[in-house]
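As you look at this complex, bear in mind that one protein chain is not there, while each of the others sits in place.
This part shows chain A:
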Amino acid sequence: MKRARQVLLASAVLGAGAAVARKRLPRSTAEPRETAARWLTVTINRAPTDVMPGDTLPPPLDGLADRLEARVRPAPGDRGTELAVRLKDAPQAAATSLPARLAGQDPRQEVRAALREAKSLLETGEVMRPDTPPTTRETPGGKLIGMLARRSSGEGVL
């Protein structure tokens, strides 16, 4: 029974991984271009003048500024400010493929992570870091979850 449950757990983990992969895989030949050109957006609970003072991107996005287009506008309903960015040069399909994403080489991952960090820095003054040192052991299932978690921290639907 225990063995069966472990197999079921592994299936669930793989299922979750597949769900992530499915979400990330292009569904048509037209989609990669569309996805690559899409704005990545966060809503920040600060005024527009705090988010882009003097039209300057907040850190750490400022380090990518020469590669990014950006736009900013007040969020409706006093929800703060919508900050949207995208790469000026939309990446090729291969650069946004699943293997590239799993390897952490999709250039949009860096932008997503920077957007999340910019939001957190503006709202809280810091970016929450995971606990360390780890208490986990390197089992096969654990390695898979660890890999998903590492990718997950730089991902997000935004």
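Operating definition for what follows: a residue touches a chain if its C-beta (ideal position, glycine included) is under 8 Å from a C-beta of that chain, and two chains touch if they have at least 3 such contacts; residues count from 1.
By definition in this document, contacts and distances are computed from a predicted model.
S.K.: Using the UniProt record as the reference, specify the protein name of the hidden chain from among "Stage V sporulation protein AC", "Serine phosphatase RsbU, regulator of sigma subunit", "Zinc-dependent alcohol dehydrogenase" or "Sugar ABC transporter permease".
M.R.: Looking only at the record, the undisplayed chain corresponds to "Zinc-dependent alcohol dehydrogenase".
S.K.: Could you pull out which residues of chain A are in touch with the chain that's been left out?
M.R.: Where chain A meets the chain not shown: residues 2, 5-6, 8-9, 11-13, 15-16, 19-20, 23, 43, 45, 79-80, 116, 119-120, 123-137, 139, 141-142, 145-146, 148-149, 151-157.
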